[in-house]
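The other protein chains are all here in position, but one chain of the complex has been omitted.
Here the chain labels run A and B in written order, and each chain numbers its own residues starting at 1.
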Amino acid sequence: MTTVAHTPTEAHHAPMSFWRKYIFSTDHKIIGIQFLFVSLFFLLVGGLLAMQIRWQLGFPGKPLPGGGILPESMVSGGVILPEYYIQLVTMHGTFMVFFAIMPLLVGVYANFLIPLKIGTHDMAFPRINMWSFWLALLAGLIMLAGFFVPDGAPRAGWTMYAPLSARPDLSGATISQKLWSISIVVLGLSSVMGSVNYITTIINHRAPGMHWFRMPLSVWALFITAILAVLALPVLQGAAIMLLFDQTIGTHFFDPGAGGQPLLWQHLFWFFGHPEVYILILPAMGMVSDIIANGSRKPIFGYHSMVFAIIGIAFLGWIVWGHHMFMSGMNPTLGSTFMVSTLLIAVPSAIKVFNWMGTMWRGNLRFHVPMLNAIGFVSMFTIGGLSGIFMAATPVDIPLHDTQFIVAHLHYVLFGGSLFALFAAIPYWYPKMFGRMMSERIGKLHFFLTFIFYNMTFFPMHIIGMGGQMRRIYDPTIYDFLKPQQPLNVFISYSAFALFAVQFLFLFNFLWSLKRGKKAPQNPWEDNGMEWSLPNPAPHGNWDKTPNVYRGPYEFSAPEAGDKDYLPQYLKLPTDRDPVPAPLPAGGH
Amino acid sequence: MQTTTMTDAMRPPVPAEPGAGVYSNKLGMWVFLASDVMFFTALIGSYIVLRFGMGSAWARPGAVLNVPLTGLNTFLLICSSVSMVKAYAAIADGKKYFLRKVPGKTLQDGGLKFWLLVTIICGAGFVGVQVVEYIKLVGHGFTPTGYREGSLLAEHALADPVKYGAGVAGMYGSTFFTMTGFHGFHVTCGVISMLYLYFTKVLPEKYSPQDYRGIEVIGLYWHFVDLVWIILFTIVYLI
Partner (left out) sequence: MTTPTTHVRPNYMLIWLYLFVMTIAEVLLAFELPVSQNLKLILLLILAIWKAMLVALFFMHLKFERWRLRLIFIVPLPLAVILVTTVIMEKVF
């Protein structure tokens, strides 16, 4: 067999300027870190918007502290105006979904982890990868500009239902609504470019020995997520373009008066929107699987069923979108079909939850910060999933639609789910990114306080939702039937303020550890993934020579490991044979 | 059994698991084309849904749009698709040249440079014809918002509202210009990409039978664009 071809390393590159190395970088790790900083910024923006929403809901009519800095169009005498409130609600959702959670899960971890975990040097198309980041940043800035243009930010809800979103005369948002459409088209482009990269890299660039069923679940999840993204985002782009045309050149795709169909927007949006929410949870599930196996010192329970569950969720996710539209006046027969498919999709998700529990059962549990957050994920996601079952049943959804019950559900799966998974993943791979450890103590404090205040914030929303409080309303107290629930709103608001304040612990930990964190050993979590064979932080080009993979990703507590309780994928035991790669170019490099 | 011989240049330069069995650029382009299918699904699907909702109120085929001209344009695009695949076959056979005399045959044998140039010209021709078509349509009064007041089409629509689908002209215009416009945009991007490749890689003869990945990949994109047009021509112009 020919010798392994020599691969590009740092030595082969001419020394790069600061700009090429850190700003216009094509290195997947740098791009992942760029996404991390930008997305954390947008997460903060989304949080600030949420604080203002909670202020208004908890204390309607009271002047917002610090509201004096906002212009008169937003606050009058310091009190949040209804026109501004609806912008807050719309943009909180928009920023959190498109510019915080999605890039944090996919932009950061697909970019950072995939080449490392499959044993290759970079993505299949590094320059396209770089473009993907810059387009995402551009899209975020275009969206942010919406607050600063005349007439303020879009205000038709993050779902931008037409014809409200198509008619500036109805919504009041003129320029920013068009910016929304443009931003979405640009973001879609970024997402598709990224996904093409992830899919191609995982299919074609796995190291020798990295068979499909030896890939860690984080990579499987990111792979399936990329497939979802590549097929779903273009539909949203098409819809956004039609909306833009309705707003600018006077077409009437969604305007019923001129023959358009408002429901067309809803169908197009949710046909994208439902796969989108699986894009927002699957990578989280994948990374949590890796972390729980590590924290339990046991192989993941039911690896194959976990893979098939991910595929099942992704597959079924295409045929459930109507459950967002039960109250739209749609065809009831269709409603029933969507109800059945939605109830079905709970099954693979439940399989995953049972398998996480099975992994932990009788494990040699290590409650490090990532593990704590991962366990938090499993429990909170389960609650979110249970409320989902309620709403999947159409008759139950009828009174619950557009109430705070839905808001509770979506925050349990997105915050309790995705964000807790991120609180697990960020410290877990921080050493690989920055060469240092985040503080365990601050991390644990952050976890416990977040967990407590999070449940205090969002659990009561189930109650006030069932009590009838609608979504996106400006002042619950104008309704007599909601007045008795207002104390709960106040309680939620105080809890939310505390929750937000606690996040500064995380932010401090993240930033402070960049320079002052304990220097990380090579494999601080005693994990099995390919990435831990590299020094911290991982060098440009990753490996000098393509590594070989000798076993699956979850060989914890394996007898062959000897006195260690983990057996990395890259470690060659005397009994192992080298994997046979696909035929190489004759003559090497 | 594969069409493209997996030459050495097309393998990943480092050891890897067997993946798709095709080189990454091709795999990436196929994945991108799958995403483009979804993009056109949104636009074309919306057209189908909106028109279905109108039923027989839609304008009759051929009333507003110039079917003969577009039929010719369709033929032009199909020709460009053939010349594209001939270009691909040429470089696969190592024919880097423009034209070469073949002993015993009257017609000269075209190489990559010839066939790709034909493709570019036909593609640019398609865009040109479409621009001309748009100008004429707008001149007659067909706009994305319907028949412009006082225009020729508006008069026709008053005289014969059934044939011209007077009530739903706005929808007709909206869907027509959006679908064909974005298709035209895709064609334009293709022509620009081919021009770029032509000058940077084809003329300096950088492609060889060992490595002609760029030609194959742009060819896939080009055929896809032709495929979408085949569908569009039928359901927009003929139905």
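Basically, contacts are C-beta pairs under 8 Å (C-beta built on N, C-alpha and C of every residue); 3 or more make two chains touch, one makes a residue touch a chain.
Keep in mind it's a predicted model, so treat the numbers as computed, not measured.
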Touching residue (missing chain; options B:A34, B:I121 or B:V138): B:A34
Chain not shown, touching residues in subunit A: 231, 235, 261, 263-264, 267-268, 271, 318-319, 322, 330-334, 583, 586
Residues in subunit B touching the chain absent from view: 1-8, 20-22, 27, 30-31, 33-35, 37-38, 41, 45, 48-49, 52-53, 61-62, 67, 71, 74-75, 78-79, 81-82, 84-86, 89, 219-220, 223-224, 226-227, 230-231, 233-235, 238-239
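In this section, only the chains that are shown with their structure count from here on.
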Chain centre separation (subunit A, subunit B; CA means) in Å: 36
Subunit B partner contacts - residues on subunit A that touch it in the complex: 4-5, 7, 120-121, 124-125, 192, 195-197, 199-201, 203-211, 230-239, 241-242, 245, 249-253, 258-261, 264, 268, 546, 581-586, 589
Complex contacts: residues of subunit B adjacent to subunit A: 8-9, 11-20, 23-24, 27-28, 31-32, 34-36, 38-43, 46, 49-50, 53-54, 144-145, 167-168, 170-171, 173-175, 178, 182
